[in-house]
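A single protein chain has been omitted; all remaining protein chains appear in their positions.
Chains: A and B, in written order; residue numbering restarts at 1 for each.
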Amino acid sequence: MNDVLVVEDLVCSFGGVRAVDGVTFTCKGGQITGLIGPNGAGKTTVLNAIAAAVHLSRGSIKWEGQELAGLSTYQVARRGIARTFQISNVFEHLTVLENLLQGAPPGRADSLRGALFGARAARRWEAQQVEKARELLSRCGLAEHEDQYAGELSGGQKRLVEISRSLMSDARFLLLDEPMAGVNPTLGEQIAEYLRELVSGGNLSMLMVEHEMAVVSELCSNVVVMAQGSVLMEGTMEDVQRDQRVRDAYLVG
Amino acid sequence: MSLLVDTIVFGIISGSLVAIGAVGFTMQYGITNVLNIAYGPIITAAIFIGYVVSQSVTNLAVLLLVGGVFGAAISYVLGIILLGPFVRRGTKLVGIAIVTVNVGLMIEFSLEAIQGPGLLTFNEIPGSPVHIANAIVNTSQIALVAVSFALMIAVHLLLRYTRVGLAMRATSADPTLSRGCGIPTSRIRALTWLISGALCGVTGIILGVSTGAFESTTGNGLFILIVAAAIVGGIGRPYGAMIGGMVLGLISEGTAAVWSPALKDVVACAVIVVILLWRPQGIAADYSATRVIAQ
Partner (left out) sequence: MSYYISSVLIVTCVDLIAAWGLDLQFGSAGINNFAFIVFAAAGAYTASVVSLGSSSALGGFQSYVGGSHWPFPLPILAGMAVAGLLAAAVGAVALRRLRGDYEAIVLLVLSLIATGVAQAEIGLVNGPAGLSLIPKPLVTGLGLSSLQYQWVYLGWCAFLTALVFLFLRRIVRSPFGRNLRAVRDNEAAAAAGGRNVFALRMQAFVIGGVLAGLSGAVLVEFVNAWAPGSWLYPETFALLTAVIVGGRANLGGVAIGTILVPILFLEVTRFLPSIGYPGLIDSLEWVVIGLLTLIFMYWRPQGIFPERRRRFPSRSSGAIGSGALLSSRSAFSASLAAPAGSSHVAKSTAAPE
């Protein structure tokens, strides 16, 4: 199992405050890496930096050997990295099915030129994507909601739409920002089960920011602990739970 | 040399007008998060009211008072009574802006209907000419500059030294948090609209007295400079608006003196473009979702 995502000495500062101060860790392929730490540790900022949603001041982020720093959000997405947001980000006025179609990799078919000149090819491409989307929807049980406006779904359902959308593009890496937040425990368990199943295929790796320790120990083979902008330690969940520094950070933070 | 003196003197005169107008506008944005596009037409409405009153009374103080009260009243109606229902149901910010535009249109065209076909002229306010270096100004103009500066100082004192001012600054920074801390944000909103509305009304009176001839679109010309000044100073920041106003006034008069008065608007445009490209001051990538309207 090789290192697919390597973060090295990442620094993000906003108006003089270093939210992320020299963070280094790696994620291995086919695994879920957990990113935990007390509030304000900078976890979401790290995620945002990898997804190019925030600017990084210094450091390097290598994905499959290529440097991500300096790319814009959509460019990172096109390299096979998908993400979810802390508050589920769906397209409110598009149907659930259309939401998933928005996750399909962009190409000639969904460009302006495709709309004007390649209409037939575009329609064929779209039909294929619809098939795939429907399959993903039935996998997570949302098939009967396909024509509903995504804005009308519950929080847990929106979270599933988000995850399914990221799978549409055959993403190879998934950045998850507190996927269990705002979701009831039963549903949370089933989302966790779904995530585990997705990773078992071997083609997908994940970095997950999460507060629910139970979920982290269940899903994450590797855990990175952050506090106040830097990495405290990296290791398995057992190692982390035994570490005194981590305990101190949680009590203090 | 006299060009420079002209620029500075008239720059201060027009700058102080823009500044006081910009302070009101930027307060509305900063504290209540509403971009009030009816601001220009309300300025014009204040001119009309002042014109009507000036048929009987030409005392500048009275006119300013009437303008202020009128501006406060009409802004309150707009900001609290008309916008209230929209804010409560969660209308997005551009929807709020569309509401203010249409209220502004209603005001502007009602004024046009009242005005009729011709231009109206504000009565001359008594005053005597004064020489400053080589520039000739009227004592009434100096009085108006003094009024503007006095109001700016008043705003400064309000914001920095009163509890209300502190509450306003807190609400401006974070309305949700402020309400959570027990600040009566709805009352602060009401006060903001009253105070900024008064500033708007006073701006109208000063503009009317200064320009003489006016019509239903007069306020819009000043509104351009006000928005530019607010953007330059950092939209939502009263002190920035004051500085921005003076800067715009000086640039504007400088352009008129050196090139031609027709280019004043072009320069305002250029200023807006440059600031937006170079330093949008926190407006960069501002998704509307991150701004919350205080309730």
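Heads up, the rule we're going with is that contacts are C-beta pairs under 8 Å (C-beta built on N, C-alpha and C of every residue); 3 or more make two chains touch, one makes a residue touch a chain.
On a predicted model such as this, the values are computed, not experimentally measured, just so you know.
Trainee: Any idea which of B:2, B:59 or B:102 touches the chain not displayed?
Mentor: Answer from the full complex: B:102 touches the omitted chain.
Trainee: From the list A:9, A:135 or A:248, pick the residue that touches the absent chain.
Mentor: Within the whole complex, the residue contacting the unshown chain is A:135.
Trainee: Which residue, B:72, B:151, B:235 or B:248, contacts the hidden chain when the whole complex is considered?
Mentor: Hidden-chain contact among the options goes to B:235.
Trainee: Over the whole complex, note the residues of chain B touching the chain we left out.
Mentor: 35, 37, 82, 85-86, 90-99, 101-103, 105-106, 108-110, 112-113, 116-117, 217, 220-221, 223-224, 227-228, 231, 235, 261-263, 265-266, 268-269, 272-273, 276-277, 280, 283-288, 291
Trainee: Footprint of the hidden chain on chain A, which residues?
Mentor: Against the left-out chain, chain A lists 51, 53, 72-74, 77-78, 82-83, 85, 88-95, 97-98, 101-103, 105-106, 109-112, 114-116, 119, 122, 125-126, 130-131, 134-135, 138-144, 146-147, 149, 151-158, 160, 162, 165-166, 169, 182-184, 186-187, 190, 194.
Assume only the chains that are shown with their structure count from here on.
Trainee: So what's the Cα centroid distance for chain A and chain B, whole Å?
Mentor: Once rounded, the distance between the two centres reads 46 Å.
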